[in-house]
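All protein chains of the complex are present and in place, except for one that has been dropped.
This part shows chain A:
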């Protein structure tokens, strides 16, 4: 084989491999929407969309579950607290609790609340119809805002759990961050 052909062959090979490299780079990024979709379809980590009930739940009046409410902020000058420390409900019963946020600063701040549950698998037994955490919250300077969370604990919650905790943490969103619901 002539030397020129050999060089050309090598360059063709390099081009193919470079294209493959770029494809794999893009693949890394493609994993982001892929995982998002995958989790949505599989119902994993579904923290930020309202749930719907497929059928009426039967209320298990024989059991009581205490729901402790917790609220935190991370790096933003807000006061954030539940208006009641805990509620006591029957599984299957629809509950509404109120939270309050106060902007202590003189600037408008956008925040996003992220839920966290204890026990960790609680999200499987928690159906949330309304929550301030589904969208970002914009607070004007010194504004006070009360917001509801509406949910139901399904009777499928294992019997040994008498007390569960629902916690929210507010994070500040930098200006220009697209809201989760817009993504």
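The rule is short, and it goes like this: a contact is a pair of C-beta atoms (placed from the backbone, for glycine too) under 8 Å apart; a residue touches a chain by one contact, two chains touch by 3 or more; residues count from 1.
By our rule, contacts and distances are computed from a predicted model.
Chemist: Quick one: find the hidden chain's UniProt protein name among "Cytochrome c oxidase subunit 1", "(Fe-S)-binding protein", "TIGR02186 family protein" or "ABC transporter permease".
Modeler: Of the names offered in "Cytochrome c oxidase subunit 1", "(Fe-S)-binding protein", "TIGR02186 family protein" or "ABC transporter permease", the absent chain's UniProt record gives "Cytochrome c oxidase subunit 1".
Chemist: With the full complex in mind, choose from A:4, A:107, A:120 or A:159 the residue touching the hidden chain.
Modeler: From the options A:4, A:107, A:120 or A:159, the contact with the absent chain belongs to A:120.
Chemist: In the full complex, which residues of chain A touch the absent chain?
Modeler: On the side of chain A, residues 6, 9-10, 13-14, 17-18, 20-29, 31-32, 35, 42, 44-45, 48, 74, 112, 114, 120, 171-174, 176-177, 179-180, 183 touch the unshown chain.
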